[in-house]
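Please read through the structure below; I'll follow up with questions.
A single protein chain has been omitted; all remaining protein chains appear in their positions.
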Amino acid sequence: MENKFKKITSLWIITVLILFVVAIILGLLMRFNQGGNIKLDPVTFYTDMTIHGLTMIGIWFVAGMAAVNYIMERYVRTSYKANLIAYIMTVVGVLMLWGAGFIGKFHAGWTFLYPLPFKIMWEQWATPLFLYALLVLGVGWTIWTVSLMISLLKKYTLSQVFAWQHFKRDAKPEVETPPFVLISMISLVGVLSCLITAAALDFLLLTEYYSNGGFINDALLMKNLTYFFGHTLANEMLYLGLAVIYELFSEVSGRPKWKTSWYVAYAWNLTLFFVLFAFLHHMYMDFVQPETLQIIGQLASYLASIPSTGVTIFSILVAVYGTKINWNLANLMFFIGTAGWVSGGIGAVIDATISNNFLLHNTLWVPAHFHTYNALGNVLFSLGFFYWFSFQLKDGIIKDKHSMLKILLIVIGGIGFLAAFYFAGADSVARRYANYPEEMASGKFWATFGGTFATIYLLGIILFIGGILKRCFGFVFSRV
Amino acid sequence: MFRLCLFTSIVMLTILPAQSLFSQSLGDFREEINIYNTLYDAPLHLVGGADVSLHELAKDKPIILALVFSRCSGVCNPLVLELKENLRMLNLQQELPYSVLVLSFDPWDKIEDMQYMAERFNLTNEPDWYFGVTDSINQVINSVGFKPIWDEKKKQFDHDALLAGVSTKGKMTKKLLGLRNSKDLRMLVQSINKVFIPSYRLPTNTSIFTCFNYDPETGKIVPGTGLLIIIMPVLITWLTVIGIRMAVRKKTT
Partner (left out) sequence: MQSLLLYLFLILTVVSTSVFIYVYRSSIKAGDKDGGLTNVLTKRMWFILILFVVLAIFFSATVPKSPYFMFKDEIPSKSVNVTAGQYFFYMSYSAINPDAPTSEPIELGVNELVEFRVTSRDVTHTFAVYDENNQVVAQTQAMPGYVNNLRWKFEKPGTYKIFCLEYCGAGHHIMRGSFTVK
């Protein structure tokens, strides 16, 4: 039983890491093309961009899910079948997406903002293939999400799974909800909402596609749906990573396990609510959206970050301050990832302010902040888990080699790569430009600069994941 | 899950045909011509004897300008009648002050013709209603962007029904072409009173799933059917969560 889960988790990790390296290389091609170091035609550039975005968002979401599923086995019995179905459908879905992109040249961006997928500038079949690929992924992930929810709800009642019995300050409830269970459940609820939204969006798109002009969608509605799905999914995958940290940070560090306190319960329940409205900050520059919603968007963007971020960061800082810890690559990744997440959060709060967004919207500032809490945040959370997991396949004792070098390469590469985005964004260089016009000449310099540092980051990643891949491959092909 | 997808599809399919297309205003892109231009400051002769320029008249209260001619057998009468009825119904004067200027664009019209017209509509003693003629009608209609064409056969002008909003500074803030409902009229009165409407839906956008509709009757933005589609996933999620818990509890007990 146990080995079955180790195998499927190893498979997830192998798939994620290989796709990760490919997607980074696509990113490097884009940056070096923008810098004028290589030459891609715009269609190739925008195809790369579309696939880079979709692959990255997809793999780090499933990485979070796979980690949560593995750890959840400690508390409840999860469905191996659902895990396997999700894996197969993810692989099929990704292949379909890559087919639509690499062969069909579909290049509407990973957000496929309506009505761009219907202004066909690629193979005729690429648009429906793309839409069906989304459907395959959506169905696979929904099965997984619902199955994990069922597992949790079999053991915990509704109020227990959301840790409501912890709301009282001095509560000593009979059934304690581990923070891991609480955060996982809260993330799963958000994930399910995104996936249903994606289904609605896909349904509306397919209806228009097959109606031959008989049914036209409303651009404002479609944009709202797109970002409710896209933004919330990106948010929830970060929370999945945090669930893992709440479980593993203390364990890997050789410290007592964290418990759900009343403020942790409150903070995460608030997040459950506010995160649903944060996506509205993608609509600031659409003046057609009523002002009230715009202001709610700014407020929700602030409030969605305060409780969970505040509680989590402080928990980690408090756990580390003046305390002897068994530092190793796993908890260092968690620790550095949290610092990176905070930096990305600062960039995000600045941009989620309407009057700043008026100047920064869709400049490189936007990829700057979300790459910060992915490349130096969420990715590190998942890498920390992968690292820890790969030693579970052997004897559970973590042995580090060249850890300083690996960390330095990832951190220095990452900072340089991200700095290029921030500086160019503050200089009004547009995002998603295959080539920069002379007015954005500084973008060229920063692209080469960022690309160079991203190469260092990639080097660090390859060094870091080598051992993990070796251990995971070894386990998948072993006869246990 | 499949049941869920099915449910979603059924919900959507039932919404689809049940929707009637929203009634669209008749206006089209021609309404944008010359917006925010300062209108020609024509000297006016008003029924009742007053001589005043257009800008002077607008200074106290912004103007709803209706362009008509007295021998019109077409759209002029319904235009003025509807304007009168709609304004009475909206009853905006307290909140958003305005006056109405019914101006003849026919150079042959005399002040007596307009006097007769005012009497016909029973508007001679109505405060805030002015009927008049001007010697510089060509400059006025040029600055409005209004082009009546004389049809020699019918002995009539071929022209649009047109209302224009004029601000206290003499600027044209909005135009309405054709016979329009009270909602659109309210939007016009708002515009001359400097109510900023940051955006609006184009008449060509006939999608049934819009998120918001501007309701000029109340001046507020009201939710459309599209908003339901945004809220629905969250509702379905919670129904699923509660549903799962109820189902597994039944099994275990």
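Think of it as A and B in the order they're written, each chain with its own count starting at 1.
Keep in mind that, in the parts below, contacts are C-beta pairs under 8 Å (C-beta built on N, C-alpha and C of every residue); 3 or more make two chains touch, one makes a residue touch a chain.
Just so you know, these numbers come straight off a predicted model, no measurement behind them.
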Partner chains on view for the chain not depicted: A, B
Option from A:F20, A:Y239 or A:Y422 whose C-beta touches the chain left out: A:Y422
Full-complex contact with the absent chain, from A:V21, A:I38, A:I88 or A:I346: A:I346
Hidden partner chain, residues of chain A it touches: 42-43, 46, 107-109, 111, 113-116, 119, 121, 218-220, 223, 261, 263, 284-288, 291, 294-295, 298-299, 302, 306-307, 310-311, 314, 317-325, 327, 335-336, 338-339, 342-343, 346-347, 349-350, 353-356, 358-363, 422-423, 426-428, 430-437, 439-440
Where the unshown chain meets chain B, residue by residue: 29-36, 145, 167, 169, 171, 173, 194, 196-202, 204-205, 207
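Definition applied: only the chains that are shown with their structure count from here on.
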Centroid spacing, where centroids are CA-atom means, of chain A and chain B in whole angstrom: 47
Interface residues, chain B side, partner chain A - complex: 1, 4-5, 8-9, 12, 198-201, 205-212, 221, 226, 229-230, 232-234, 236-238, 240-242, 244-245, 248-249, 252
Residues of chain A defined as touching chain B within the complex: 139, 142-143, 146, 149-150, 153-154, 157-158, 189, 192-194, 196-197, 199-200, 203-204, 216-218, 220-221, 224-225, 228, 276, 287-291
